[in-house]
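The complex appears here minus one protein chain, its other protein chains still in place.
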């Protein structure tokens, strides 16, 4: 390396950098503006929530000017288009809860057992094949599930339950369960995998079988994460729309009979909008009241899930 | 390489080879671990100490792609015998790990864990064994007032002794210890060493350590591993004062590793 | 605590205190780092060596909840002066970290990075500086045929020298090195030490090391930290052969740490 | 008229040429814009069929969009500012809807589209209820009629509960049934009301005890899955068919006209709306049979056409 180039550098690089720096006032301005700009973008998500709440609330209030809150919350009859309309939400709540519970009855045991298999039994290779396959299940559009429930599961169920109606709450409930399996499996598996391996080794070294490791050590340690996955699953089932719209009919039944057609809150919204709900009528406002109820339901579920899983994260 | 054993071997290893995939981690190991003795396993990092220890209770098989040849007998029974379930072997052989790993349960439940999985539910029996095990592990006095509190409230040293108590509760033939004090402070280390001394008349111990002073302090016999091979195994005093292999000598004197 | 400086100080630290939240990590530090010398900073783990180094280029401020009092001047200018942007200081002060951290870009782009962010785009100038910097870092011959290949293809030692070349490219006043060889093998360590020796006439170097042999091999002056305080700072030969503080003596002779 | 084949070829021909050469014989061939139609699901198949034909053969730059929210829901979208251009209806416009139109200043023209026979359908396996009187049918659907099982109607029929079903209140069919057949008496509470006709078809085709009512078109298209009840209006059982549901056919008691309501203001403002209205009125009778409707009289069609031509 010549002394000449050394000198060159001495002059050029440092000086160049200093020079450039002096001519970069625009850049510093830009640099300062960036956080404000990004803040504005980030604020949009808060704005979306505000937008949802404002939209729902303002029309819901209008609804309650026409239909007393108590009638809405305790009414077991929903006849929006009748000459003597009644707006009790309980049939819809019943439909929603029933379908979600059926979904959970399917998804919780199967999802959890899949999670145990994937996290405790499967070899890396098997896990790497099975998990993406399960995730494919989560990627199937709900409309496809709806089609499946209507054209396959219901006829199949008729083989076992002859009196089942062509639209019923059982079939979409089961199919929603299938749809939720990967969600519960994957979230529970995450929770179980984050239990330190040393815990498993400790237990195995005492002569535990893998079943005992899973049931006595891993599941208790991952419990809050697992429960959070259940709650998120319920929340997902409550909000699911197309499967029930297609396969559970639109009878506003207040019943416990799962072979009957029932309507969920989401399916009611689809029915009432029917393309483009006309503004001004009580039915139109009922849409928002039902949506508000749905929103509150899922919000509660999500908050519970978050609280539970935060507790879980503090454990290690 | 073995010499005069007036004690009965518990473990006998013959021509043991182990591969992680294609990497040959244990090469032709012959080694006996004698009853009611402390056998120390020393050697530089990566020489295969932990691998050997984990082979003794077949924990090494949890790692995918492990291949083993050769034989290991535990009290005369081949541990690789298909008819013996690994769980059986592991319930006879306790293991203590480098980092204390109590379960996220109460102190009591930690010690009772092994008993419960073996179907012991009798409350008073459980109580008795838990107390005895904690006493043997020199932990009873420190924890007797908080038996039903979480084990995570204990210090690192206490947790490690709890892990030892957990092993002792099922009355194992052998306890395998993989650098049980390397994550502990000097005071806790001292306590664990004392504990090892106090139980070694009841149970056979194999301990991996990177601390040569520790090996010389607590062990009866010492095996020196290098690059997956066993270089020398002898009475600890012999290994540290009069090793027969120059490599051992170099290692003991800090010339490598 | 300072003594005879025939060289001009580049950094002067006076009464520096630093808190992480409520924990007092640096206590009343007074220290000069002299021009075109290698200053080694030694001390046991957690004594504040890295913290001090990161304070010198204000990187420590990236950690939330850090509070600093006292003053540090770089060539006479207070580095905490609000009117001087931190980027200005950092562009004059290079930093090399414990683990090599090249960018996931080509070797060329790594070295050119500093120049480009400071607005230098002239291709031939960039080419020249990249070559010179790699040459100074004794890496040119090894990489000249693969300048546009990913830096991740280099060995650890080569990566670390690349990181030094990356610093050198912007022609810094000072290079701060935080245990630059602790993740490297002996051969690479040797090469980096040689490199430090070869550039120390051009640039001021402050190096944190836990390896006392290294400190004595490469540094001109040595500062000994303990519990966030500076115990002693002097010519390296003095510190290692004739320390004035008994604590220094104990540390040098491995009595703690 | 051209055959399907010729039409098929025409489409294939026009594809590569793109939009510059609209293929039509109409003199004002350069219409564009959209025509928005909503309303009756009963009328939808016919209206969509006509709309498609219009776009293929008349005005390819006009987009006729047809939706099917149901008659009542459709009127709510028709009777607003900037509402839909047409609303299909399977019943007459109601007084309050007319009043709403007046208050908004919307001039509404009723255009009769076709005739539809209200058809009662039962399961293929139902071999007892193939013939019924109107009174029996009414008793199945009316509240408090005391009829719950088939055996309540005829003691020889099975002792099993009847599952009555129908379209829900969004539909003109429901209202026609409620107002004209039940004379505004409440429906039995066990009736299962559905938004979608597809659901009703499936329900009945899978339920031996099911019985539902809807437009004849939905029956014709599902003859393989369902049977229609032959109704005995006094002179023997009559099977609903294109012939019997026509104006003076034997099934005429259960026949009703279906309509589309035109927003005349839009027809005046938007040439494509008027153009389409004229085309539709000229062609309803041509396509009605295909969709399961009986044609309206030529006189009625002529009258509508004259009205529209006067708007030009």
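Before moving on, here are some points about what is shown:
Just so it is clear, A, B, C and D label the chains in written order, and each chain counts residues from 1 on its own.
We adopt the following convention: a residue touches a chain if its C-beta (ideal position, glycine included) is under 8 Å from a C-beta of that chain, and two chains touch if they have at least 3 such contacts.
As a working rule, contacts and distances are computed from a predicted model.
Think of the chain that is not pictured: of "Heme exporter protein C", "Phosphate transport system permease protein PstA", "Na(+)/H(+) antiporter subunit E" or "Cytochrome c oxidase subunit 4", UniProt labels it "Phosphate transport system permease protein PstA". Contact with the omitted chain, checked across A:77, A:90 or A:110, is made by A:110. Note on the undisplayed chain: of the listed residues A:104, A:157 or A:291, the one touching it is A:291.
Set against the missing chain, the residues A:238, A:262 or A:308 yield one that touches it, A:238. Residues of chain C in contact with the chain left out of this view: 57, 59, 62, 64, 87-92, 94-95, 97, 99, 101-104, 113-114, 116-118, 152, 163, 166-167, 170.
The missing chain lies against chain A, touching residues 27, 30-31, 34-35, 37-39, 41-42, 44-46, 48-49, 51-52, 55-56, 59, 109-110, 113-114, 116-118, 121-122, 130, 132-134, 136-137, 139-148, 150-152, 178, 181-182, 185, 207, 209-212, 232, 235-236, 238-242, 245-246, 266, 269-270, 273, 275-277, 279, 287-288, 291, 294-295, 298-299, 301-303, 305-306. The missing chain lies against chain B, touching residues 85, 87-88, 91-92, 115, 117-120, 129, 170-171.
Definition applied: only the chains that are shown with their structure count from here on.
For the pair chain C and chain D, the distance between C-alpha centroids works out to 84 Å.
Rounded to a whole number, the gap between the C-alpha centres of chain A and chain C is 50 angstrom. Touching of two or more other chains is recorded for no residue of chain A. Shared interface positions of chain C, i.e. residues touching 2 or more other chains, are not present.
Partner chain A is touched in their complex by these residues of chain C: 85, 88, 91, 115, 118-120, 125, 128-129, 132, 135-136, 169-171.
Taken together, the chain A residues at the contact with chain C in this complex read 1, 5, 9-10, 12-14, 16-17, 20-21, 23-24, 28. By the touch rule above, chain B contacts chain A in their complex via residues 57, 59, 62, 64, 87-95, 97, 99, 101-105, 113-114, 116-118, 163, 166-167, 170.
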